[in-house]
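Here the complex is missing one protein chain, while the rest keep their positions.
In this document, chain identifiers A and B correspond to the written order of the chains, with residue numbering beginning at 1 in each.
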Amino acid sequence: MGRTDIGPPDYREMLPDVIKKNYGKWKYHETPRPGVLRHVSETGDEIYTVRVGSPRLVSIDFVRDLCDIADKYCDGHLRFTSRFNVEFITDSKAKADGVIAEVNKLGLPVGGTGNSISNIVHTQGWIHCHSAATDASGLVKSVMDELYDYFTNMKLPAYVRIAVACCINMCGAIHCSDLAIVGVHRRPPKVDNEKIIAQCEIPTTIQSCPTGAIRRHPDPNVKSVIVREDLCMYCANCFTVCPAMPLADPVGDGVAIYVGGKVSNARKPPMFSRMVVPFLPNNPPRWPEVVDVIKKIVEVYADNARKYERMGEWIERIGWEKFFKLTEIPFTEQHIDDFTHAIETYRTTTQFKW
Amino acid sequence: MADETPLLDELEKGPWPSYVKEIKRAAKKNKASKDLLGIQELSYKDRITHWKHGGIVGVTGYGSGVIGRYCDSPEKFPDAAAFHTFRVNHPAGWFYSTKALRKICDIWEKYGSGMTNFHGSTGDIILLGAPTENLQPCFDTLTENGFDLGGSGSALRTISGCVGKARCEWANIDTLDIVRDFTSEFQDEIHRPRWPYKFKIKASGCPNDCVAAIARADFTIIGTWKDTLRIDQAAVKNYAENGFDVKGLVVDKCPTDALEWDEKTKTLTLRAEDCVRCMHCINKMTKAIRPGVDTGATILIGSKAPIIKGAYLSWVLIPFIKIEPPYNEIKELLRKIWDWWDENGRTRERLAELIERKGFKTFLREMGIPPVPQMIYKPRANPYVFF
Partner (left out) sequence: MADEVTGELKQKIIDYLKTVSKAKNKEVARDIGADKHVVDKAIAELSKEGVIEYVYLGASFIKLKGGE
């Protein structure tokens, strides 16, 4: 047996010299052009960071291509951001220009800084997940193809963070994004009475349901469960603990769209994203219905928000009734919350707009 | 085997870099990646996932770090029938030498599909797709080369933090060192899942919170300061003279009306007692305004995604604490929280859900933390008080 519990490599071995030298000494930064940051240190040193979009799901040869560029221009170092962008850090503008030329040759975009739409945080989807209600990589590709110019420019009122989660487990914890696309089921689980005996514990499965929709099978000779369909909210928690309760369904599954969340504390405190489209069908390979709605929301926001106003701050200022009007998204009974604390979302004032 | 993939081929078009091109690139060298392409095409045709629950796979001594995955059509895709994934713990801040990155590529070329995520959403390097028999040798080779696995299951998940002092002037705490130190201290908690469910720790250097610590971590560490903003009046004047609307874009947008602007003298003054350290003025006038120098962190707890009782944002537990190595105070608090949660939590109950069930008051008593108004937006309106 090999070594265990050694932990990851020490980050200090992974830093380029210019970072080691100026660690904790940075004074200010500016953004000379979209996708490039210039940081200036108390020591007088300066660095240029080139931020590059990546599909995240990449081959090792892609990583090797990145390494070739870093070896040539960046002292053999590079880093990734929390939104899956690649960052090449250099000590001169000339080298930064060299990086830009090389990444463009590889077909990779430079951008994602300032008031732009950065890379989409996303999950595995049909590439690798058993509980996915939609794909993630394909949705991201389709949406980013359409919003490409917003990545390479900084023309929005504020930055817009988009995220995709392929089910409501939300591995990407996307519940506080300006725009969130979430895979949803709309059919209750189909109980497999044969598999359930071998694969699941009945009491655990019953307990897993947050609405008490799962009961023991009425026939005591059948060691299985039944689902009260009127109580099921398709959360798939039962499927997570019991593989014999699949919910995935080609017609039932699709995506919902949430809007207006943020995590930064700048100006308004962090906010949750709110549902604006309860369901759109899975329509691979390009999910045109989803792309259209996302694009529409971004354009209406870009035209109407004030400078530096995040999506959620803009909607709070104009009111949700105005948001639905401007975006022409139909308001339905699904938009009205009926889960825990729902009443806190009901309007307890005569103040509203038409 | 998939020789024709008309649906996926559509995703090779368009300006954004294509993951389909990447799978095809890997598929030229690797049969498992070729089958991955076929499985993905089939999902696009059927509009449903073709992966099954994981079952038991792993490496000796660990309950974490490997996600088991089997295809539901092994007869069609024999080379990706077992397609397990490694979560490899990233170096803090996601900084790499190309030497280390190339090493990982070589190891993955030998043992796996050649497909990766840089990175997974929790922060690990994701190595996607290895057959069961390759798991142990691949893991052994990874550790021989200085890499180790991250968390999965009911364990401490891979800890992440923002770029911090390595490249940011707003880092009020040394996020990279916190991530490194805590990751090394809690290896057992990361690798051997024993709790009711997952637990996440994230550290951001300032309230801009670039790693979403306030939305995505049971234990949230956010750098802040206790004294006042540092304002460079000459630089402020420079902004104003270059046409930047200091009043309209900064002063008027201060959420607590803590800034004052003298148009005549082009001077910006702060009523420090009104400042809530939101970062807006600093973000917009990077050359003129900086955080204070009496720095530390606010500790918040509880955030998580919706499963199962709904999504939470983290809320304030400790308004201000100095964060310096060896971080003993924070580590003791974490251990106390884990003990209480493990003792009282039901299976799949996250910390915030347990606190909601038992009451925040009970939690504070158990932790020995006195209540302060910074923990809440407003006091209760109802009369149902337990004494």
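Quick note on the criterion: contacts are C-beta pairs under 8 Å (C-beta built on N, C-alpha and C of every residue); 3 or more make two chains touch, one makes a residue touch a chain.
Since the structure is predicted, the reported quantities are computational estimates derived from the model, not experimental observations.
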item: Chains in view that touch the one left out, judged over the entire complex; value: A, B
item: Residue, one of A:22, A:152, A:240 or A:282, that touches the chain absent here; value: A:240
item: Candidate in contact with the missing chain, chosen from B:94, B:111, B:197 or B:363; value: B:197
item: Given B:133, B:294 or B:342, the one touching the chain that is not displayed; value: B:342
item: Listed residues B:115, B:155, B:275 or B:333, member touching the removed chain; value: B:155
item: Touch residues of subunit A, complete complex, unshown partner; value: 1, 4, 201, 204, 208, 237, 240-242
item: Touching residues on subunit B - with respect to the absent chain; value: 53-56, 58, 60-64, 68, 152-155, 188, 192-194, 196-197, 342-343, 347-348
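FYI, only the chains that are shown with their structure count from here on.
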item: Centre distance in Å when subunit A and subunit B are each reduced to the mean of their C-alpha atoms; value: 12
item: Of all residues in subunit A, those that touch subunit B in their complex; value: 1-15, 19, 23-24, 26-30, 39, 47, 49, 53-64, 66-67, 70-71, 76-82, 84, 86, 89, 107-109, 121-123, 125-132, 135, 137-138, 140-142, 144-145, 148, 151, 165, 168-176, 204, 208, 210, 235, 237, 240-241, 243, 248-251, 253, 261, 263-268, 270, 272, 282, 284-286, 307-308, 339-341
item: Complex interface listing, subunit B residues touching subunit A; value: 7-8, 10-11, 13-20, 22-23, 25-26, 33, 36, 39-40, 43-44, 46-54, 60-62, 69, 83, 85, 88-102, 104-105, 108-109, 114-123, 128-129, 139-140, 143-144, 146-148, 160, 162-163, 165-169, 171, 174, 176, 179-180, 183-184, 187-188, 191, 207-216, 222, 249, 253, 255, 277-280, 283-284, 286-287, 290, 303-311, 313, 347-348
